[in-house]
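Of the protein chains in this complex, one is absent; all others appear in place.
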Amino acid sequence: MPTMNIIQAVNDALRLEMRRDRDVVVLGEDVGKFGGVFRASQGLQEEFGKDRVIDTPLAESGVIGTAIGMALYGLKPVPEIQFADFIFPAMDQILSEVAKYRYRSGGQYTCPMVIRTPYGGGIRGGHYHSQSPEAHFIHTAGLKVVVPSNPHDAKGLLTSAIRDPDPVLFFEPKRVYRAAKGEVPEGEVLVPIGKAKVTREGRHVTLIAWGAMWHEADQAAREAAALGIEAEVLDLRSLQPLDVDAIVASVLKTGRAVVVHEAPRTCGFGAEIAALIQERCFLSLEAPVTRVTGFDTPFPYTLESEYLPRAPRILKAIREVVAF
Amino acid sequence: MPTMNIIQAVNDALRLEMRRDRDVVVLGEDVGKFGGVFRASQGLQEEFGKDRVIDTPLAESGVIGTAIGMALYGLKPVPEIQFADFIFPAMDQILSEVAKYRYRSGGQYTCPMVIRTPYGGGIRGGHYHSQSPEAHFIHTAGLKVVVPSNPHDAKGLLTSAIRDPDPVLFFEPKRVYRAAKGEVPEGEVLVPIGKAKVTREGRHVTLIAWGAMWHEADQAAREAAALGIEAEVLDLRSLQPLDVDAIVASVLKTGRAVVVHEAPRTCGFGAEIAALIQERCFLSLEAPVTRVTGFDTPFPYTLESEYLPRAPRILKAIREVVAF
Amino acid sequence: MPRVRDIEDGRWEREFPLRSVIRDDGSADPADVALPDDQAVDLFRWMVLSREVDERMVQLQRQGRIAFYIGAIGEEATVLGTVAGMEQRDWLFPSYREHAGALFRGMPLVTFVCDLLGNAGDRMLGHQMPCHEAWAAGRFVSISAPIATQVPQAVGAAWAARIRGDDMVALTWFGEGATSANDFHTGANFAGVHKIPVLMVCRNNGWAISVPRELQTASETIAQKAIAYGIHGERVDGNDLLAVHAATRRARARASAGQGPTLLECVTYRVEGHSTSDDPRAYRGAEEVDAWKARDPILRLGRYLSWKKLVSPEEVEGFRVEARERVRRAVEEAEAFAAKPALETLFEGVYAEPLWQQREQLEELRAAVAADPRVANPR
Partner (left out) sequence: MPRVRDIEDGRWEREFPLRSVIRDDGSADPADVALPDDQAVDLFRWMVLSREVDERMVQLQRQGRIAFYIGAIGEEATVLGTVAGMEQRDWLFPSYREHAGALFRGMPLVTFVCDLLGNAGDRMLGHQMPCHEAWAAGRFVSISAPIATQVPQAVGAAWAARIRGDDMVALTWFGEGATSANDFHTGANFAGVHKIPVLMVCRNNGWAISVPRELQTASETIAQKAIAYGIHGERVDGNDLLAVHAATRRARARASAGQGPTLLECVTYRVEGHSTSDDPRAYRGAEEVDAWKARDPILRLGRYLSWKKLVSPEEVEGFRVEARERVRRAVEEAEAFAAKPALETLFEGVYAEPLWQQREQLEELRAAVAADPRVANPR
């Protein structure tokens, strides 16, 4: 089985789906000849031509707006937003249009697409190349939100997303784009959307994370193990739909939960997870659900190590939760 | 003391602040000659002229974008977004620019402004004239978010917002724009931003609401009283900054909390409040914090009574929480 | 026709002359007329129906039987001239006044009225407010409220068709106010770069709610905005059905031949308030409105038809009676449906299949309705 990093896995999934389905098209800024600023679409224009791998003008609202029209007509567009931070010019098209087409037309029209975008910090990008805006989309009914943490899931989830009948926001953890390597089967890989993965079993506390922060949670769990604390680690993979059953099952067992995300704490997805857990596991909870997150500031530049909820802060939270 | 409705109170606050401070300007679609589609700026252009009450072209990003420039230069703009549902074309200017100017320039530049916008359902507006998008802005550090429920607070909070050194999103509950009437002092009224109001004392459960839904919570509390349940009702008024002390004080007393909002449940502000309460009142909680909210769908047209978290649904939640 | 303040002595008005076909007395130069007589009569009947629908629906709104209405009174030639100039296979991306386009493409009148009522017969399941219909069978795409979002979408659909090798030209309608919006800009720009077969029709009706056209843009014409995108622009008398239809045919032919998009400015007028929620007397005078009423597009085509002796005054009256009767029957049939769609429709169509939230929330709602019937009743 070949070893890949996440970019290669994304590229592989795109290529295979484009070979399989003539309706799949890729569009965005710099995705064509250049193959994307992170090179995720490298080589695709050579193979599939300019009609199916399209360099667009510089306007995210146009990228998504035209992708909607393509999807309505029956193509399966996979638009790229160069950085998740630059998705806001397309916010109206995504929240008002993509999310609502099926609903507002009584099911007559629908515009499934996969909006791929690199997200997250840790690459010295400052606040316009580091943000994690997933909460906006999770809050918007009609959208699915998927975040892989490793190459295998990146390939399998992207493939599933492309075949999904609903629009999917596909956030790629750019901090581990190249660092996260692993074996990925050749040919079709499908990872179902909506299923979390228990990547480590434990009985003292449940760690809930996704994307780049899964790696930090995993690291913290290893360090906790050395202290005799057995942390169970969940890689959510899909934030909407959320695998609430997996979370509940784990927390009913451990009685404690720590949620980790990069986005600012207030109104981040961690709040929703905490709310759900206390609604569903109230009598089993031994400590408050604890959030280890980015702070309530714009994403900083120099102090990004301090800002990011990395393993040391997670470990501290684990210890406090277990000692509660 | 004159009796006013919320529109009149908003108009009054704008007029007084414009008289007091020559730097205050109002801009937006239809706000000038027409006085706004809800007539909140009626008569202002006559009094203050076209330079200070500006009919703009149809582009929310332009309304906010130019307001930023005005604010940078030293004016105090009060842009209106005609319906909160139409704020998304301005999302990039608000989230990437308004929220971050002070931070990103190390305090050299700042663009305080008050973005007024009618929000919420119950007026048969369907999903493009009924949404409650507050969570997006609460999640964005750098912005304040204020929602009055009555004419007095509308005047007092808007006045405070105009004098605030930070940008404020000012959501006006259009469902009770005219229905909520009350006495409002003439002349200056200031209600501090960041302070919730206990509008009803009780010891069995805390109801947390704001804007139009405060009226529903209040109604539910009255009905609960008839059943012998004493509900304490908090009108949050300011969502960011949140008066967490007031919430904690009440829940430590009652041991139970019900949060009400119109926005879809998932990742709504109710999630944040639930997360905070369980973090801070864990050992005092007698039941899970319960959310009575809009559902995870676009805002519907015909079934909006069913969709809105009105008194009957709140009452049901109160009874379940008390019986937990 | 009221002129906007010129910035360069009418230069652009000369570059983009306002084309018309029907003269004030109803006559026309035969060389300019491309529309066959039977189609002219047919489109006249459509215009009459459109007017009847609009007038009746405003009445129903005043009577409290529907909550809201927004129509196209005075703009019928622009709507029907364009839709009739396209091929049946072409997709239509409406703004919110082109209901006649949906009906022309086969949406039953009763279905349209059910949409206004949001009742159990509503094809949109009561999800959308009145006048936001969709009719996929007629390739009439779902209407949205946020201004101009449909423009890049139309470009995308036309692009997709070209990728697939289909001869399909997408048409999108929008107001002159919409040209200020972001999406007009990106739509036109994308279409220009990639020579997309799309027809962008601006209904320049002089007003965007209370904002007059000269506060919307300083460009002397809307058509000249085409220059910014390297695309073809044209200006036509939007109250002259023959002129609108001919311009549409030309633009469609250009697009279909690979010559790229057209921005077609139809100069017309919003004779009524913006919608039933609006009172235009607060911001504009009667003289302007009266001047435009005299230029009514139905009267205009009517004069042409009688000049050509294609219809008699009695026949015209007959069309009107017939239309009125059709509308009456449609309202009657529509009002016979239950007032509300079933409870579960509230959660239908959010996703292809409901997620666990929607399923749980439906159960929650059912329980709430069972516990207290007020849940399903507005106060």
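Order of writing sets the labels: A, B and C. Residues in every chain begin at 1.
The rule is short, and it goes like this: a contact is a pair of C-beta atoms (placed from the backbone, for glycine too) under 8 Å apart; a residue touches a chain by one contact, two chains touch by 3 or more.
What you see is a predicted model; the values in this text were computed from it and never measured.
Of the listed residues C:51, C:132, C:185 or C:270, the one in contact with the hidden chain in the full complex is C:185. Checked against the full complex, the one of A:2, A:57, A:165 or A:192 touching the unshown chain is A:57. Residue-level contact of subunit A with the missing chain is found at 29-30, 33-35, 37, 55-59, 61-62, 85-86, 88-89, 122, 124-129, 265-266, 295-298, 300-307, 310-313, 315-316.
In the full complex, subunit B makes contact with the omitted chain through residues 25, 51-52, 54, 56-57, 59, 61-62, 64-75, 77, 89, 92-93, 96-97, 100-110, 141-142, 144, 165-166, 194, 240-241, 244.
Seen across the whole complex, the unshown chain contacts subunit C at 7, 12, 180, 182, 184-186, 189, 192-193, 195, 214-220, 224-225, 227-231, 260.
What we mean here is this: only the chains that are shown with their structure count from here on.
Taking the mean of each chain's C-alpha atoms as its centre, the chain lying closest to the overall protein C-alpha centroid is B.
Computed from the mean C-alpha positions, the centre of subunit A lies at a distance of 31 Å from the centre of subunit B. A straight line joining the Cα centres of subunit A and subunit C is 40 Å long. With each centre defined as the average position of its C-alpha atoms, the distance from subunit B to subunit C rounds to 35 Å. Multi-chain contact residues, meaning those touching two or more other chains, occur in subunit C at positions 122, 124, 127-128, 132, 144, 146, 182-183, 350, 355, 357. Annotation for subunit A: residues 89, 92, 96, 100, 103-104, 141-142, 240 touch two or more other chains.
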